[in-house]
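A single structure is presented below for examination.
With one protein chain withheld, the remaining protein chains of the complex are depicted in position.
This part shows chain A:
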Amino acid sequence: MTTLLEFKDVDVHYGPIQALKKVSLDVKEGEIATMIGSNGAGKSTLLMSIFGQPRISSGQIIYRGEDISDKSAHYVASNGLAQSPEGRRIFPGMSVEENLLMGTIPIGMDHCDEDMQRMFELFPRLKERRNQRASTMSGGEQQMLAIARALMSRPKLLLLDEPSLGLAPIIVKQIFQILEDVASTGMTIFLVEQNANHALKLADRGYVMVNGEIRITGTGEELLVNPEVRDAYLGGH
């Protein structure tokens, strides 16, 4: 398996505060990698730093053999990295279809029809609501829309920032079911989550981040049974 995305000793500072400390990780083609950690651990910073927001202060971010640490956000997003951002960030005044259409910016409208059909098969709820304004949908549906929008650009690597944020447990379950379906199509996924239980069950490999450092690394199963992880993130039972 080739490495798709690699962090090499990445430091990120917000002014005098160091948010990421010598973070090294990699995501291999075809796998689901996950990063778990509590509030403020630096998970979102890590994802955003891929897009240069904020810029890293030292180290390298390598995507498909190219150092992208000094590239602009839209350059990165146009080259096969798609993100479903934290808090969904769908376009509230636009219809579901128009939101999906916004996802095709990097690749143009050539595969638009075909991909939209694919999304509607993956997310039947979105098909029901295709002409509805996005802001009128429930949180779970909005999250589905955010994921579908990211997939519209036919990414090589799908980055997900807390897809379970603010959703009811039953909806979270649905979302993770869908992520499994997406992964089964061969999509590489890098998932950043607080919901360690779900994330580790889904993932092939996991990283645990504490205070901007990667503390523990292992396969999903390993981490699930790791006593330290269990105590900190899985309720210790």
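The criterion applied here is as follows: a contact is a pair of C-beta atoms (placed from the backbone, for glycine too) under 8 Å apart; a residue touches a chain by one contact, two chains touch by 3 or more; residues count from 1.
One rule holds in what follows: contacts and distances are computed from a predicted model.
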{"item": "UniProt protein name of the chain not shown, from \"Branched-chain amino acid ABC transporter permease\", \"Sensor histidine kinase MtrB\", \"PqqA peptide cyclase\" or \"NADH-quinone oxidoreductase subunit E\"", "value": "\"Branched-chain amino acid ABC transporter permease\""}
{"item": "Sole contact to the chain not displayed, among A:His111, A:Lys156, A:Lys201 or A:Arg230", "value": "A:His111"}
{"item": "Given A:Ser57, A:Ser95, A:Gln174 or A:Asn197, the one touching the chain that is not displayed", "value": "A:Ser95"}
{"item": "Residue of A:Gly37, A:Gly59, A:Gly103 or A:Gly212 touching the missing chain in the full complex", "value": "A:Gly103"}
{"item": "Contact with the hidden chain (one of A:Pro85, A:Gly140, A:Pro163 or A:Gly212)", "value": "A:Pro85"}
{"item": "Interface with the unshown chain - residue positions in chain A", "value": "51, 53, 72-74, 76-78, 82-83, 85, 89-95, 97-98, 101-103, 105-106, 109-114, 116, 130-133, 135, 149-150, 153"}
